[in-house]
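Mind looking over this structure? Questions follow.
Only one protein chain is missing; all other protein chains are in place.
So, chain A:
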């Protein structure tokens, strides 16, 4: 299985492609080493002993044994542990309903903010933006968000916003923004002083010194979705010289 996957790294795979376990019933006596475990990320699915591809994209590999499909998509499916930008849609008793762009609204209890107690409720209004993390996310249950990390600290999560702009980009661009050593990020850093909040659900919030710069930044980021690296460099340098 491992070697079969390694062979296809960098190639385009389509849903329905499958990898089979190469245990063909022959147990070699000399080779007692057990086969390596394979960690399959998004786009790959286990079905019995087989590994099925369920998204189209390029197969990626990280040492030692992580494989996943690098795909372009706009639809967000919540995953436990991921951080997203949500909009508070309703306030009903103890829970807020948060729209995060998924198929269902997530719930967020008022106690899951830093420093919140039964008496000291957090000041959250309908329409506020929250940066929150999924603690429950599976296909059978309502997703649940929290604005605290495991040690009870906000750690940058919670209500934010004011003077910024929220917009949507593809999930691929979000990953490009967040990947370690990202060129896009270092290019942005050279461009202008600004603040960014990036949710794994494809929502990005930006704020710069004034409204005009914020708008320029938002437009630039949105157009990055469909630009190559050199095109982006060109555009950024033009912006640096002219518009700003």
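Note that in this section contacts are C-beta pairs under 8 Å (C-beta built on N, C-alpha and C of every residue); 3 or more make two chains touch, one makes a residue touch a chain; residues count from 1.
Note that contacts and distances are computed from a predicted model.
Colleague: Out of "Gamma-secretase subunit APH1-like", "M-phase phosphoprotein 6", "Cytochrome c oxidase subunit" or "Alkyl transferase", which one is the UniProt protein name for the chain not included here?
Modeller: "M-phase phosphoprotein 6"
Colleague: Tell me which residue among A:58, A:136, A:165 or A:196 touches the hidden chain in the full complex.
Modeller: A:196
Colleague: Going by the contact rule already stated, which one of A:36, A:94 or A:225 would touch the omitted chain in the full complex?
Modeller: A:36
Colleague: Pick out the residues on chain A that sit against the missing chain.
Modeller: Listed in rising order, the touching residues are 1, 21, 35-42, 44-46, 49, 51, 60, 62, 66, 68, 79-83, 131, 155-156, 175, 178-180, 185, 188-189, 192-200, 207-209.
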